[in-house]
Each structure stands twice: as C-alpha cells, then as structure tokens.
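Excluded from the complex is one protein chain; the other protein chains are retained at their positions.
Labels A and B are assigned to the chains in the order they are written; within every chain, residues are numbered from 1.
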Amino acid sequence: MSTILNLPDQATARVPKRNYLTNENGIMSWLLTGDHKRIAILYLISITFFFFIGGALAGLIRLELLTPQSDLMASDTYNKIFTMHGVVMIFLFLVPSVPATLGNFLIPIMIGAKDLAFPKINLLSWYLYLAGGALTLGAMISGGVDTGWTFTTPMSTHFSNTNVITTGLAIFIAGFSSIFTGLNFIVTLHRMRAPGMTWFKMPLFCWAHYAASILMVLGTPVLAITIVLVALERTVGIGVFDPTKGGDPILFQHLFWFYSHPAVYIMILPGMGVISEVISTFSRKRVFGYTAVAFSSVAIAVFGFFVWAHHMFIMGVSNYAVLVFSLLTMLVAVPSAIKIFNWAFTLYKGSITFETPMLYAFGFMGLFTIGGLTGVFLGTAGTDIHLTETYFIVAHFHFVMVGGMLMAFLSGIHFWWPKLTGRMYPEKISQLAAVVTFIGFNFTFFPQFLLGMLGMPRRYAAYPQEFQVLNVFSTAGATILGVGYLLPMIYLVWSLKYGQIAGNNPWQATGLEWQIQSPPLTENFTTIPIVTQDVYDYEWLERQKEHEVTHVG
Amino acid sequence: MSDSHAVAVAEHGAHEHPAHLRHHFVSLEQQDETASFGMWLFLLTEIMFFGGLFTAYLIYRNWYYPAFVSASHTLSITLGAINTLVLITSSFTMAMGVWCAETKKQKGLIWSLIATIVLGFAFLGIKTVEYKEKFEKHHVPGSSFSIQSFVHPVAEDGKAADKALPADTAARTEVYFSLYFAMTGMHAVHMIVGIGLLLMMLVQAIRGAYSHGNIAFVENFGLYWHFVDLVWIFLFPLLYLISRH
Partner (left out) sequence: MGLSPVIWQFLVKWMVSFAIIPPEASRIAPQVDALLVFMTLVSLVGLTLVGLLVTAFSILYRRDRNPVPTQIEGSTLLEATWTIIPLGLFLIMFVWGSVLYFRIYTPPPNAMNIYVVGKQWMWKAEHPGGQHEINSLHIPIDKPIQLTLISQDVFHSFSIPAFRVKREAIPGRYTTVWFEATTPGTYHLFCTQYCGTAHSAMIGDIVVQTPEDYKMWLAGSTSGVSLAQNGERLFSSLSCGACHNGQPDARGPSLANVYGSKLTLTTGSPVLVDEAYLRQAILNPSAHITQGYAPIMPTYQGQISEEGLISLVEYIKNLNSNYRVQQTLNTTELLPEQPDKGAAKGAAMQGVAKP
C-alpha cells in the first residue's frame, strides 16, 4: 500500500541541533519556561500520568463487575473508585487532553505567531493543573470521595463523610487552569494572527479550539461558584441547596449542568479539530465545506449552552421546560451530523492513504457517529425516561469521550509526533495498536448499550445475575483496550531515540506548522510569515516543491 | 486588523524594540491590545462567576419575598450607602491613577494609588462592622442561626419594630443570609485580591516602573477595579433596598 510519507535520506539527515528542546538545558529551564511548546510537553507528560491513574481505576471497576456480587471490593470502595475515575478522567484528562497539549503546541504555529498571547499565564495554568491533580491524588489517598463526579446535593453537602471539600477544591483549581487556557487561546486567535492569516484561512483545528475556548471561558466560572456554594454549605451550613432550610437541590443540578454539559463539548470539539486536519492531509484534499465545518463548531458552542436541562428530564422539572430542552438538544445534534458528512465527503475524489492517524480518524468517525446517535435516544424525552441513569448512558458518553475524543487524541499525537519530537513513530506496530484499540473499545462498550436497554443501573457495585454475561464481555474487551493503550506508550517512547528522522514535512501537509523545522525553534519562525496561500491548499504546496526543485537544479 | 499587522511587521524591520516589548509581539500596540482584550475576557468569566449567584438570588427572592424583605431590613442602609460612596470614590481615584500613569505623572499616580488603597480598606472595615453585627444577632447561617429577631422583633434606636413573621417564613431568612454572605463575601474576596495588587503596584510605582509608558498593567487593573465596583452597584440595591422604592 502506498504512503504519502516523505522522509529525508536517513543516512545524512539529522534532527536539527538547535530546537525548542535543546535550546536551554536543566530542569529549571523547563519548570520556568514560557515557551508554549515546552508547556505542551509538560502537559503531555502530566495528562498521560493521570490517564494511567484513571485507566487503572477503570480496570478495577471492570474487574469488580466481572461477577454480580460485590466481592472484589466493598460497595463503599467501589463507589470511591468510580468517583475518582470520573473526576480524574474528566477534569484531569479529557478537558485538557487535546487543547493543553496539541492546542498549546500548535495554535500559535498554525496562525504564524511566536507564542501564545500570555506565556506566563500559560505556565501558571499548568501549575494550577498540577495543584489540582495533586489535591485530587491527596483526596484519593487520604480516604477518597464517594459522591460520584456529579457531586449531587444534598448527598455531597450533608450525607457524605468523605473528602468532598478537598476534591471540590481540586476541581476548582483545575477549573481555573482550563479558564486560563481558553482565555489564552481566544486572545491569541484574535490578536496574534500573522499578516494575511484571515479567519477563513485558519485551519479548522483553530476554529474548533476557538469554539471550545468560548465554552471554557463562559462555563467554567459557573462550576467554580457552584463548588464554592457546596463547600460553604458543607462547612458553614448555608442553605442555598438544602431543602430543609428552604434551598432547592434542583438549583444545584441546574448550575452544575450549566457547566458540565458544555464541558462535554469542551472535550469533543478539539478532537473534531484534529480529525479535520488528519482527514484532509491523508486524502490530499481541502476539507469539504470548510465554512460549514467551521461554523458548525461555533454552532455547537452556542447551542451547547442551552441544553443543560436534558440531564434532568426525570427530576421533576416542568414538562414544558422538558419540551424546550429536548428540542434544543435535537438542534445541537445537527452540527455534529454536518461535520461527519463533510469529513466523509472530504474523501471523495481524494488520494487516500491509510497511515495510523487516518486509521484512528476512521475509528473516530464510526464511534462518534454511534455516540452521537445514541445521544439522540437520550435527548428524546420519552425514551430518556427508560434509558437515563442506566448503562446506556455510560456506553453513550464513553463512545463520545473515549471512542471519540481519545481516538482523536491518539490520532493527533501520532500525526504531530514527528513535529513534536523530530522523529517518526514506527508505522506497522502503531497501525496494529489502532486496530486493537478499535476492537477492544467496541468489545468493552457495545455490550453496555444492551445492558442499559435491559435496565441495568449505573454505579452499581452488585447487580442481578442475568446481567453477568454482557458484563463479562465488557471486562474482556477492557483488557484488549488496555493493550491498545499500552502499545503506543511503549513504542512512542522507543521512537524518541530510535525513530526515523522525520524532516520538516513528512506528511506533505499544508499547515504552517509543517513549513518549519521539526522540532521547531523556540521562536517558531525566524521571520513572521506572510500568508498568501489558502487553507489546505495542496496545489500551493506542490508549486512550493517544484520551486524548490528548480531552485536547486 | 490584518492591515494593522502589516504595518506592525514593517515596523518590526526597524528593530527599535522598547525594553518592555515581549519577544513574541511585533509591536507595542499589539501587546497592549492583547493585554486589554485578555482583561475584558477575564471580566466576562467574572460576570459568569457572579452570574451563578445572581441567578440563585433571583429565584429565591421570587419564592420567599416576604422573608427577603424582612431580612433586608436588618441591614443598615446608611452603612451600605456610605460603602457605595466609598467604592465609587475609589473608582474615581483609580481612574485618576490610570490618567496619571498615561500622562506620566508619577507623583499623581502614587497618591491616587494610596487613596484607592485607603478607600478599599475603608470599605472592608465598614463591611467588617456589618458582619460583626450579624454575628451578634445570630444572623449568620449555620448552627448558630436564630430566627428569634424575626419572630419576636424588638424596636431599637427609635425605629419601629418590623412586623413579626410566622416561624416558617422567618426560617426562610436563612436563605437570604446565605446569599447575602456568599455574594458580599465573594465581592470582599475580590476587593482583598484587588488591594493586594494595588499594594504591589504602589511599590512598582514608587520604583518608577510605570514612568516609561509600560502602563498596561495599571490600565487593566483599573478595569478590574471598576468591575468590582460595578458588582457592588448591583449588590447594594439587591440586598439592601428590597421593597424600598
């Protein structure tokens, strides 16, 4: 099978001596860096760490669910483990996964800037993330927390005697990390674009991050104040959410989901940005309907703020509110459909190759389509009653978050690995890993749709006998999935030393990031580029190459 | 906007970097614009932060209006009004400070900052007096909260006593005081952060750090200070002036 891979002559090629990795040495040069690329690497290491903690917790959950009784651990322990799994995976992995690593690394380069607008705030946001992570770990080690990541009142305020405050504080701090990242991106995209880089010449990766950043900046503060109120209620005993004092626990639900629903889009939008870049590059074509894809990101961000109450259909909100929120939920599903079809049609009349990033992207399209469509089952009020709070919802958001976002993250990591490190990952084994991940994923989570249809409730340490077979399938699949995630860890580390030299533009891609050396210089560009070409302009790229050739000849 | 960038690039060629131009910006205009854009965005997140509290307030005020009215009558409008005046004045002195910085009047800047700090402390001082009274009257939500003063009101300081509330209505005043402390408390936290930054700026100003045109920090802090002031402008009528038209 042919490939677009275009590597320099390995005998003579060298990773450039001067680059952002070698520019300065010593641990302090990393810990005090203002360079967005180094901060991205710091983030990459830390989120991988937390991904493994979250993944290990997931493994324990699946092991416990192998049998109907709660025999591996007591139900209290189980409750703490799934709570921690949720908190770690959502706030410490999924929310920062693509934005804080790839977004941080690439956004300034893609728009021709030397750095993000506020490098110090960028570094601060990493430290806040670490502080949040450390507090979460502290809460976990010193006894854990058992409220579920949703912190439902009055359970979190009056009935749980675990580390709610510490975990809340951790999320509060990590939340500010995400606010600062979002703020930095918005300002950078508005004010730092190179001459000629108009809004509609920006890669769709930037558009997706712009939309996600709006959600981060406007949604996260509401979560922050909600956490403050929960903490005050737990410590001092104020009565904002306490029904015995006249407060309304439903108000907590409203405030919490006002952030936590948009948070879903914070997690998935950057992944969509990755997929746009990858599909375009490996089919050698401009993304079909660029404007439609760009605006669908913004549409998701806007509609995403007005659907939060679909998490509360069975909680006794008024029937008419349910109508409105169900309708808006249907509307927010449409931009996702638009994106899927545009990606599919990007392939039309392309010249397609199947390197690892593309395989992950195909995986994303399939799994995200399932995740999105099952979301419609849940947004439809009548069927939500049966399906909500069961394993159907667990399967649904894992299809979106793990099947969608994690696939996109891995796709992006492989795609930009040569830019990050200057070296290629090994192709054959990584293609294998992509396939293993896809198979393992479906084995793990598809049975959970069936379990949900059958009515198995989520967050159960013990369950009726008849659900066992499907749970065994799911656990078996999880082991395959685990292998799928371990493989990249191993070979990516291996490739740091032994990978082939990548050269500037191994994929023959059009983005500005591919026109500079790999790994880039600390200042990204020696002179600020003046952008004349269109976005995804493969003809321009061809002409550039011819030009170079004639030059040399 | 791309035009202004093109100009900026042209200037870049001249290699006349002022000392405080950060390496990743092409011009001072771009750097300043970026900073103030970032500040406005940050204030937007602050609006969302307080927005959550205001939402809660509006809902409960609708539900428990009589309790909110009675509870708000325990606040001293005089102290609230003085505080409003103090804050507005401090906004004015801050604006003066920004103007002095822009026109490179170092003395003026220093005195404006000092005035703003003094007024900020004055605000917090008055707020402390108000809080203390709430503690004494058992109006702080939590285990020591008591509805006695609403069920059996006593006349004081020549003011006629409010009408006695039935116990169940009086119990709802705890929701009011929860919100009162959450909202004014969050506001006070912002004031304290602001005063900290003001002190830092004062040291810098005495050192002459703002005498060379690098005043983005002062300007953006000004925005923050006005925002905190503005929040109070909303809090005062919402918390103190319920039913007093």
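Throughout what follows, a residue touches a chain if its C-beta (ideal position, glycine included) is under 8 Å from a C-beta of that chain, and two chains touch if they have at least 3 such contacts.
Note that the structure is a prediction, hence the values are computed from the model and not measured.
From the options A:A134, A:I314, A:M489 or A:I530, the residue with contact to the chain not on display is A:I314. Interface note: of A:S326, A:Q448, A:S474 or A:T522, the residue touching the hidden chain in the full complex is A:S326. Summary of contacts with the chain left out: across A:I238, A:M365 or A:A509, the touching residue is A:M365. When you scan A:P8, A:G138, A:P154 or A:G196 for touch with the missing chain, the hit is A:P154.
Where chain B meets the chain that is not shown, the touching residues are 64, 66, 165-169, 171. The chain not displayed touches chain A at residues 1-4, 70, 75-76, 79, 146, 148, 150, 152, 154-155, 159-160, 243-244, 249-250, 283-286, 288-292, 313-316, 319, 322-323, 326-327, 330-331, 333-334, 337-338, 340-342, 344-345, 347-354, 362, 365-366, 369-370, 373-374, 376-377, 379-386, 388-390, 450, 453-455, 457-464, 466, 469-470, 472, 538-539.
Simple rule for what comes next: only the chains that are shown with their structure count from here on.
Centre-to-centre separation between chain A and chain B, using Cα means, comes to 35 Å.
On the chain B side of its complex with chain A, the touching residues are 2, 5-6, 9, 12, 22-24, 26, 30, 33-34, 37-38, 41-42, 44-46, 48-53, 55-56, 59-60, 63-64, 140-143, 145, 171-172, 174-175, 177-179, 181-182, 186. Per the touch definition, chain A reaches chain B in the complex via residues 108, 113-119, 121, 179, 183-184, 186-187, 190-198, 217-222, 224-226, 228-229, 232, 236-240, 245-248, 251, 254-255, 258, 523, 528, 530.
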